[in-house]
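All protein chains of the complex are present and in place, except for one that has been dropped.
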Amino acid sequence: TKTTPGTASAGEDADQQVRSTAGSGDGCTADKYNGGVPKRDLKTITVGFAQSEKEANPFRITETESIKAEAAKRGIKLITTNAQSDLNKEIADIQSMVAQGAQALIISPLNSEGLDPALEAAQDAKVPIMTIDRLLTTKQPCVDYIGWIGSDFVEQGKRAADALIAATGDQGETAILLGASGVNVTVDRTKGFKDQLAARNSKLTVVAEQTADFTREKGRSVTEQLISANPELTAIYAENDEMALGAIAALKAAGKKPGDVKIVTIDGTKGAVQGIVDGWISGVIESNPRFGPLAFQALEDFYGGKGVPPKTIIADKEYTKDNASAELANAY
Amino acid sequence: MTLHVEAVSKQFLGVLALDRVDLVLRPGRVHALVGENGAGKSTLIKVMTGVHRPDRGRITYRGEVVGFGAPRDAQAVGISTIYQELNLVAAMSVARNLFLGREPLNRLRLIDFAAMHREAQAVLSRYGVAVDVRRPLGEFSTGVQQMVAIARAVSTRARVVIMDEPTSSLEPREVDRLAQVIDLLRADEVAVLFVTHKLDEVFRLGQDVTVLRDGRRVFSGEVADTDRLRLVATMLGRPVDDVSAHGLTSFGDGGGAGPGDDGVAVLRADDLSRRGALSHVSVDVRPGEVVGLAGLLGSGRSETVRALFGAEPVDSGTILVGGEPTGRRWSPARAIAGGVGLVSEDRKVEGIVGDLSVRDNLVLAALPRLARGGFVSRRRCDALVDTFVRRLRIKMTGPDQPVRELSGGNQQKVLLARMLCLNPKVLLLDEPTRGIDVGAKAEIQALIDELAGAGLGVVLISSELEELVEGATRVFVLRDGAVVGSLGGDAISEHRIMTTIAAAAREEAASD
Amino acid sequence: MTTVRTGRPPVTGAGLASLARRAGAPLVLALVLVIGAVAFGEGFAGPQNIRNVALDSSYLVLIAVGMTFVVISGGIDLSVGSVFALAGVLAAVGAQWGSLPAVALPLLVCGLIGLLNGVLIGRARIAPFIVTLATLLFARGLAFAASQEGNKVYLIPGDLTLTRIGQARTLGVSTPVLVAVGVFAVALVVLNRTRFGQAVYAIGGSPESAELMGLPVARVRVSVYVLSALLAAVAGILVAAQTSSGLPTIGEGRELEAIAAVVIGGTLLSGGIGTLTGTLAGALLLKVIQNLINQVGTLSSYYQQVVSGVFLLLVVLIQTGLSRRGRVDEEVP
Partner (left out) sequence: MTETASREGLPTPTRPAAPPGSGLFRRVRNHGVSLAIGVLLLFNLLFTPNFATVGNLRLQLVQVVPIAIVALGMALVVATEGIDLSVGSVMAVAAAIIPLYLGYGPWLAVAVGLVAGAVVGALNGSLVAFCGVQPIIATLGVLVAGRAAALVLADGRLVEIFDPTLQTLGNGSVLGVPVTLVILAVLATLVVVTVRWSVVGRRLVAIGGNRAAARLAGLPVRRTLLTVYVLSGVLAALAGVLNTARLGASDPSFVGLLIELSAITAVVVGGTPLSGGRIRVIGTLLGALLMQLIAATVIQHDLPDSLARMIQAGIIVVAVYVQRDRGGA
């Protein structure tokens, strides 16, 4: 795999690696897709990319950049929209891209449900859709969409739990900094984390779970309140890096030393990995947003006849104090 | 006996507005209610019609005790009211205002606008108001609005009609019309309550009269058994012989010191025109002069003074202050800076800032003068307020009272004070004594006189002709936004003014 | 208090002004449409894209119609966005038992929220902005609670009558659009041809006067907020049917979009003045502009936002210019 210009700093193995592909049958192709769609030459078509949230955090920024970069690299004409976290806008966006004559779509769904009208519009126009990041749980691969590439958020939550148990020696009080309310990612990462604690009947007691909207600002203010209310707090599970970094700011302001409160977080941004190096963060579960290469590879296989598996789950790294300084370059 | 008010009391914070007041309205009789500003007339009406609830006492309507929760309830049982501060919606058309809440409906229970406009036109023309009923009411002068309010109140088949100062900005002509209307009401056995500060109307229209002073009923009886002087005396609470019997108004003869010899006008307008409102209006005021503007409803008097003040744009014409032509961007701010002051006829909409205290309202325009380095000097401010509160006998619980709590007349005084305290070179007074009681009116007239004597130029608009006759040194007569004549010195008389207007009307009729 | 000047006749031109006020937004809309068609041709003016825009606009139109009643009555309703979402969730919840509950439940609950708004504003006399801001929080909270903080996503079975109707196309026109058009037509009559409608204007124009004129001020106020909530609910139900799911996160900021549509339509937030046709044009404008920005395709999302913000300002400026009905119009230019 090559490095994407979008993240030039990233080293060789910064790109997404496939952990496993799942699903029956030998992959989805243009002929099979929903009763067959016209074969096309990837070089000459217009691809539409529907981003779900505004590029306001490293994950989204990198995701979009990666798609754009790969398209540029392959010399494909790309049009993009951004739903600004508004489901109806994402639907409208996808529909308007179809109307504009996009011949294939890559969409990063805002939510696992609710895109039906958009999907229909695409089907009517025989425009295949590749989905990334979030899985359309209730839809048919190779019917409603070609396939899906993404991380397993529940899994991430589980791994976070393991990391935190390890870091704390499985004892003490922990708080969860939840992501934005009602969003899949939040739900899954919380579920995974709690299930795993239960599964390993851990002694860690969750004393608080409060939303900090995936932002550093809220991460800080909420943590300030939490540590003020629970002086005994020994661990924090942050569902993304930004909130973790906010939490660190709060801890610093409260005069805590690195390690006083163990922090585990998900994403793998530079700041967080640096946080490991500095001793504030005990572990970071990666959630790799560099979908570009795999996504376009999938489209190539789709038209090429090689076939695309229903699910391609990417291997998310885990950053620990052992590999942090080494891997820092690969963080986004 | 239609409506009977017994020992009703109403207490506002700091003020006992009504103190055990009795009042009886009989079918087919007009009951006049008089008293100084702040005596409690409007409050009594509000208590009778469910705007306020009485603290004590009881009200019986056609034999049974009533307690209206809202004006709605009173209207439902046939008590129709014109409140002092006109209760209409400026943004809606004249017709809609007339019929709000009882619009004519067609078979589909939808409003039949054609019918509504027809009826509206008909009703208003009966009151001699020739306006396009589709136009927003706000486009028309207070006079018109007042007529609309009257028409609305009367055209509901009411058993009792209550009017709080309905004539405050009506011309003699309209007052005559109102008189006719009231006669019709009496013929229908309707009971009428009628508040006014123009005492001659009491004798002309009323059968019974009640006098309030400081919230107490100090006299009630047949109009026939009293006379103007006695009435004034009871209102002011002074012995009869105190109330000097000089002229109807207390303007000194000729009014003002007469034109200053230097003769240069402090304010003059040449050929002011604005489509649809003013055509080639030229007026001028010299120092020490009181110049009157006379005319009927919508003749353009307010238009004129507003144009002079820069409150309304003009299409053409020039305005000169102290001989100096004013620039294109003539505005109220510049006018005031240039020593010109205006007291608008519409005190509620363009006058008071209701939530602000009397103090803040009074000094509003004078702020820069009272300020040092951008900050207002409280001491100077209070001094100023105190002077004018005394001078105009503004009745309030204290300078911190919100001005909207003041009685109509007292609000008017505050507005006068706002302009007077600027000691301007020219004062434009649009109905300055509107809704002001006899006592205070005399003082204001005397004040205008005095100011003129001191070299101030005054432009006076008044719906009471005798005010112009006695007060003005010169009178411009307007009609449909044009000056149709000007009278001077002894030539000024009610008769001459009316004939001038009539003549202009005839010419017009002849011309087309 | 009204911002309208009384006593002072801009005698001539008043007619023109009011015409321009009503025509303002539609004119701008026409302009934008032409520009779009010229610039992007088929992609923009093609039937498919038109259908998309119509569908996308229908929800906004529904909400904006309710908002128009509220704003003309001198109030404001910030809760519509949340109510919209809540209705969707409840529809999905109700759908577990069938189509009827799927429609009845959200209408009932949202109607009650509207009633709450109305009573607190009309009877308890609390500022509309605050009341509806509170119900904005409340309804959203309820939506989250109903879906267990998003843990439980209720899906609407595809074979349900509601879903079939909701996703149906009659003569190529999708159901939400039909509903929006129908509601708009009825609203037009109610606002302009009934005593209720007149009362709404009067109350917005001058509450005190309306009270003194004996209009049922409180009752009318309550009704407009109920109406607004119900229409938001209808929009929410339709979205749920379209997307066969109820998500508690949708519709954030929808209230501001609706208010924008209403104001662009020439309605004064101070109440007493406004038209539904203006609102319709305003709503369409917003969506068309959105669509135009997408047409450009290559714009980065930040620039997309810059453009739509600037666009909004331009439209409002033109609209205000056309209808000299600005807040400071007492001032002589």
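For clarity, chains are labelled A, B and C in written order, and residue numbers in each chain start from 1.
Simple rule for what comes next: a contact is a pair of C-beta atoms (placed from the backbone, for glycine too) under 8 Å apart; a residue touches a chain by one contact, two chains touch by 3 or more.
All values derive from a computational prediction rather than experimental measurement.
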Using the whole complex, pick out the displayed chains that touch the missing one. A, B, C
Given A:68, A:89, A:134 or A:216, the correct residue touching the omitted chain is A:216
Just to verify: which one of A:192, A:246, A:268 or A:307 makes contact with the chain not shown? A:246
On subunit C, where is the contact patch with the chain that was removed from view? 1, 3, 5, 75, 120-122, 124-131, 133-138, 140-145, 149, 207-208, 221, 256, 259-260, 263-264, 268-269, 302-306, 308-310, 312-313, 316-317, 320-321, 324-331
Even though one chain is not shown, subunit B touches it at residues 13-16, 36, 38, 213-215, 237, 309, 311, 332-333, 335-337, 342, 344, 349-357, 360, 364-365, 367-368, 371, 374-376, 378, 386, 389-390, 393-398, 400-402, 405, 418
For subunit A, the residues touching the chain missing from this view: 54-58, 61, 178, 181, 207-211, 213, 215-218, 220-222, 224-226, 228-231, 242, 245-246, 249, 253, 271
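Just so it is clear, only the chains that are shown with their structure count from here on.
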Taking touching chains as linked, do they make an open path (line), a single closed cycle (ring), a hub with spokes (star), an all-linked set (complete), or other? line
Most centrally placed chain, judged by C-alpha centres: C
How many angstrom lie between the centres of subunit A and subunit B, each centre taken as the mean Cα position? 73
Suppose each chain is reduced to the average of its Cα coordinates; what separation in Å results between subunit B and subunit C? 43
Within their complex, state which residues of subunit C touch subunit B. 2, 4-14, 189, 193-195, 198-199, 201-202, 205-206, 208-216, 272-273, 331-333
Counting only contacts in the complex, subunit C reaches subunit A at residues 40, 43, 46, 48-49, 52-53, 55-56, 59, 144, 147, 149-151, 153, 155, 167, 239, 242-245, 247-253, 287, 290-291, 294-295, 297-298, 300-302, 304-305
Where on subunit B is subunit C touching in the complex? 51, 70-72, 74-76, 81, 83, 86-92, 96, 100-101, 103, 105, 109-111, 135-142, 145, 152, 275-277, 302-303, 306, 310-313, 331, 344-346, 349-350
